[in-house]
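Here is the structure we will look at, set down as structure tokens.
Of the protein chains in this complex, one is absent; all others appear in place.
Every chain is named by a letter (A, B and C) in the order it is written, and numbering of its residues begins at 1.
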């Protein structure tokens, strides 16, 4: 059922989300190439096997990988494998899992609870986190059983975790016999931002499972759930099937991922999106009355602007979201196909509308 | 995670399932056409709107339609909208929902129960059905609350329900204040087989919700949940979201359905698949020792064959499934891109191997 | 909310269920004795500890025991510990878990499925059972994962399983890596009927968990979930708590069980109820037109009677249930406080109404 009130006109310039971009042409080409002859369904095909091997090579170890279609499914399925129905999932209070996925984690875990932890720049304060976990543990069966720490990398504030930062959470998780999950809807952007290797940014820092998104970085609809810890994978295939997330024509899911990794498409796309964000941040920092609350380390820019400026920019056809954290804060997102022009057009408009430019 | 033991070689001729076929080229072309510029996500796009209008026109009434990716998701979501957690879903004991979707209906409904009813040719015996419903109702809160009758059209025996047959179940559902669901994973094949209109084969016969599959009839992964009764649609958007079945780049789901209906592609595909099945059935009926237990009315053929013949056909590279209903029964499925040659090659091989041909 | 339409008058003689009896005076006395001073809640009290030791002694081994209030809770909690959400629970098609507990097993397991198996005298046919399990296993993630065999002892047909019979199911469960559950709502009656020891009738025959009911045998509301296999008990305390089945004033639950075992009250009560059933069966077998379809081995009697006789007996103030298995079948249940007189009065009335007596 469509609610068409927000359908935008052709002239709109979209900074609303990286999922408003279409798909990269290489991804579509891969679908066409995959469409030759009949093959077995449900992932029992050669292309799926190749993708799994690619992922093992990339992460420099044996992984257990499952492909699904949406980030919400990837996160909720991953969490359900880590957390019993009476468990607690500790995440930043601005995390996507707790703010933007309805009650998917609760649904897939059969009723586990997410506990929001505040903290600067999208990262849960580690002292508060430790306190919250310890407090629940003291209370035994009367409160949740702490089970998972879930981080988002890149964060919902447009910042990134380095391997060293991740390792602090990894150690904490280990101390409390909990698992560490990373929501990597923008993992590509975090990776190119930190310069770390996929291994360093995951299992070498204590991550047990990564949900690695391709959709926001050029795919049509393709996400990976990658387990580095086989303790959690028994029966995961049942979880995927019973939630309706096992594709029969699985090759078309695999083809997207295959193209995503081919010729470093994922890295090129992420570098471009990050570069566009940096360009936008540089420009915005020269607009009168605009402040950037957080460092721009990936492909999301958060800006506090005068209400009038926000309104006028929208009237000129720029689309972006209000962000609830603070009044007059907005979020702008760049993608693999954001053009220099679009950035520059936005900055020029902001300068004009703000009545001046900071030198 | 792939289990590659069943990956088949290039020479295999696949009668395993209609989901082993790839996608129709028109569907892929539609994706490419849809990939122009940025548009709003989550179904707030013009293409999604057009698809909804197409469906209204096709069914000659206002419908409420939701698109998802898999048949399991479509069925389980639809059932969850019709059935409370303490409800009973009555289906044929061979139905896909109870045999091939793991516990998806139980998961999505938060623990409702499916009650298997036997019956000839894939159709629940209406007397037995009535008795089972009445018996549960007599038992009040101690047993399930009968809530849904779920039929599959075309059935899991390759037969089809006519509008008149459907109406009997529709009346029964109404008498018991229950809803009528049709699993239409092969609705296209049923429709062209019966010659009925979409309206006649659904709401005019008492159907409250149809899950209408495009995947098995030429799409990549696209299924419609179509409600004819708005009583069940409140909050359905929440159900889809929390189960991870709302695509962000929704236009690519809509594009598949748009192409599916364009120029009657769906009807052409289904007619072809049905014709191939009829050709196969005619041929098989002339093979010594082979019997067809059920009329071939759509694109599935069930055959009881000597065990040796089954084995030898597989050795020659034909893929098809054993069917658990009876010993030495197999299922063969044709699709939109099954070729005459493949059928004829199969028949010729069967004749040779069976050592003769019935005139 | 009461539905008072079935509230019965004072003159009624109740053969409806053994839960229509009140509680044994010893049980009530025990509550009063337990009501001295303040003690810790939630099972951290000396009486609960004593009850656990009693149970260990009775079953001649270390057990892990949890107390709850209703049989439905006991069964559903036990099953949820044995069966994943995608699992299958195989039980007789007349079992209490599938006919009389609404969808409690589905609720507590987060959506597992019960598979009904037919069989004579309340016992699942072991060939059919094996076939159903094997068939599901062949189908992998597309069907349920067979997880539990659940038997009722005494059965819903008033018969009992001997240790040897149980062991056949135990072996089958082991072969398929499944667990064996026994619903022992009338375990006391089965035990005194077979003459077997508690150990022989449970873990020595392969039973992994027993739900052992005291309510139907003289308690107010008290049931034991007794695990013989510690593999299933991790986190069970969380399951009980989150389902609202952990009593704060737990001593009053323990006191009931303590009194139940004290001075062999449970055995005396069960022997009495069984003797009353035998007396009723002997009497009924001499009534013209009445047949007993199953041997009367515990405290339930099933009888097929002329419809007129059924109606007339009810008019005379006898309460009992129709049983859905066959037309004109009724069930009569005796309890720890059924009186000889009540039985004899029933038999005399039946003789009079049936117009004669078989010598």
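Quick notes on this one:
Basically, a residue touches a chain if its C-beta (ideal position, glycine included) is under 8 Å from a C-beta of that chain, and two chains touch if they have at least 3 such contacts.
The shown structure was predicted, so the numbers you read here are calculated from the model rather than taken from an experiment.
Among A:67, A:144, A:225 or A:305, only A:144 touches the chain that is left out of the view.
Residues 85-86, 99-103, 106-107, 109-114, 135, 138-139, 141-144, 324 of subunit A touch the missing chain (whole complex, contact as defined above). The chain not shown here touches subunit C at positions 1-8, 10, 12-14, 16-17, 19-23, 25, 28, 31-32, 34-41, 43-46, 48-49, 52, 64-66, 68-74, 76-77, 101-104, 106-108, 215-216, 220-221, 233, 236-238, 241-249, 251-253. For subunit B, the residues in touch with the chain missing from this view are 84-86, 110-111, 141-142, 145, 235, 237-239, 241-242, 246.
By our rule, only the chains that are shown with their structure count from here on.
At the interface between subunit B and subunit C, two copies of one sequence, more than half of the residue numbers in use are shared by both copies. Averaged C-alpha coordinates give centres for subunit A and subunit B that are 34 Å from one another. Shared interface positions of subunit B, defined as residues touching 2 or more other chains, are 101-103, 106-107.
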